[in-house]
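Yeah, one chain of the complex is gone here, protein chain that is, but the others are all in their spots.
Order of writing sets the labels: A and B. Residues in every chain begin at 1.
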Amino acid sequence: MLSKKRKAYMVGMKAAMYLSTGLTAALVIFLVAYVFIKGIPHISWELLSTKPSYISGRIGILPDILNTLYIVLATLIFVIPLGVGAAIYLTEYAKNKKLVGMIEYAAETLSGIPSIIYGLVGMLFFCQFLGFKTSLLAGSLTLVIMNLPTVMRTTQESLKTVPQSYRDGAFGLGAGKWRVIRTVVLPGCVDGVITGCILSIGRILGESAALLFTAGFAHALNGIFEGLTSPGASLTVALYVYAKEQGEFGVAFAIAAILMILTLLINLSATLVSKHFAKKREL
Amino acid sequence: MSDIMTAKNLNLWYGETHALKNVNITIPEKSITAFIGPSGCGKSTFLKTLNRMNDLIPSVKITGEVCYNGQNIYDNSVDVNELRREIGMVFQKPNPFPMSIYDNIAYGPRTHGIKSKVKLDEIVEQSLRDAAIWDEVKDRLKKNALGMSGGQQQRLCIARALAVKPKILLMDEPTSALDPISTSRIEELAIELKKCYTIVIVTHNMQQAVRISDNTAFFLLGELIEYGETEKLFSQPTDKRTEDYITGRFG
Partner (left out) sequence: MKKNKMIERTIHGIFLILGLLTVGCVLLITVYLVISGIPAITEIRLFDFLFGTKWASTAAQPSYGILPFILTSVYGTAGAILIGVPIGFFAAVYLSKLANPKVKTIMEEAVSLLAGIPSVVYGLVGMLVLVPAVREIFDIPDGASLFSAIIVLAIMILPSIIKVSMTALEAVPKEYEDASLALGATPVETYFKVSVPAAKSGIAAAVVLGVGRAIGEAMAVMMVSGNVPNMPSLFQSVRFLTTAVASEMSYSSGLQQQALFSIALVLFLFIMLINATLNFFLKKEKD
């Protein structure tokens, strides 16, 4: 028989655990339900397919959707080669342990820096110093720095799973280092790159503070090349502006619901991808 | 028979560990030379110095020379990739690339600049025939090589090594991961290949050395203890340590 004191301890701890887990679950359910209930009724074809017009007084978020898409594309185009390249350097080339440690510490530091600081430095460096002005491109480049550690880390992880015997086999046939990397190592890290992309897309979609001063608030409807050189609000920034500055809560919740759906999709695909690759690795 | 490779006063360190001590050896052309010895004796390490695979390990330091056709392979002017094309390698564990059988064989020739489809087809078929595996795989060249059995994978790796037309084939315990039937097929293959290639094989299996090799070298604790014709080395070893080893007193 357990003493009373032990029993009380167990009951207390169990209660705390159930309560905490229940609270977390309730929070998630509430957030999702609330955003959907408030947001989905405001989502209409018109909202999705037009731009805001002061004449009709109606609001459309097509420009914001496109801007977000452009930012995602531009960021990925830069961050994938850079991040993969950095990972390849670390796992395939770097021999100096101190240097590796320094690079990894730098990557950790980058992932800890708050987005508002990225926004500020992005504004100073890309918009002002490099003369990109407030533009989607400046915003994207800022996000490239933010997401560099993510892509680098996921690629590094998957590079580590490429068996050394593949490299030995290729070197043994007289292949040079670059050829070994290109033909034997890189095909093995596709899963890491894809995971990195998904995580980055998630972060880009949710980012607002870093974009505020680098990409701006405009709602103009542009093609991709014109869009990249002009200012524009992403969905998150548009949500902020509509909610905080214009009091358009219906539109804000519609955007929130869209963002919520996108987040769900991203998480789902991240899970599916990791399951898929885990299965493949077992073979 | 002329000598194709010679090592002179070869020393090798892994960091602080002195792994090979003053090794001197000459390897005759178109023959099978076996390296035997207890594990950790340096036989695999020495094998890897012969085509500079040890270059890939950062902490390795080497002194002395290894001459291939009279040229020191550790000379600065030597192109390592060209060297490894002429001195191929088969590893302990079969290590086909995660590609089709065809692409595995074509990997080496493509690496060295052969692009013509006709030529590649020809090389792939010839290499697979030389490695005595053509009949088993000719209908599934486009299938992933990882789907083959271990023994087939190892013969594929031999075929892959042959596809770059090497002069020497280094084999690092090529049968240690295989079953007896696959092992004997590889042994038959090695004897067949000796007509055109020089083979150096590391083995932990002394019967194997007796069955297939012309010359045998016995390594112990990083030293080359005894080297000579296989028959003589196993019947009348000159060194006490060799005798102890081959009679099974240790190792």
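One rule holds for everything that comes next: a residue touches a chain if its C-beta (ideal position, glycine included) is under 8 Å from a C-beta of that chain, and two chains touch if they have at least 3 such contacts.
Source: prediction; values computed, not measured.
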item	value
Option from A:19, A:190 or A:278 whose C-beta touches the chain left out	A:19
Missing-partner contacts on chain A, residue numbers	2, 6, 9-10, 13-14, 16-21, 23-25, 27-28, 31-32, 34-35, 38, 82, 85-86, 88-90, 92-94, 99, 102-103, 105-110, 112-121, 123-125, 145, 148-149, 152, 176-178, 202, 205-209, 212-213, 236-237, 239-240, 243-244, 249, 252-253, 256, 259-260, 263-264, 266-267, 270-271
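The rule we apply is simple: only the chains that are shown with their structure count from here on.
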item	value
CA centroid of chain A to CA centroid of chain B, Å	48
Interfacial residue positions of chain B with respect to chain A in the complex	51, 53, 56, 58, 80-85, 88-89, 91, 93, 95-98, 107-108, 111-112, 146, 157, 160-161, 164
Residues of chain A that touch chain B when the two form their complex	95, 163, 165-176, 179, 183-184, 187-188, 283
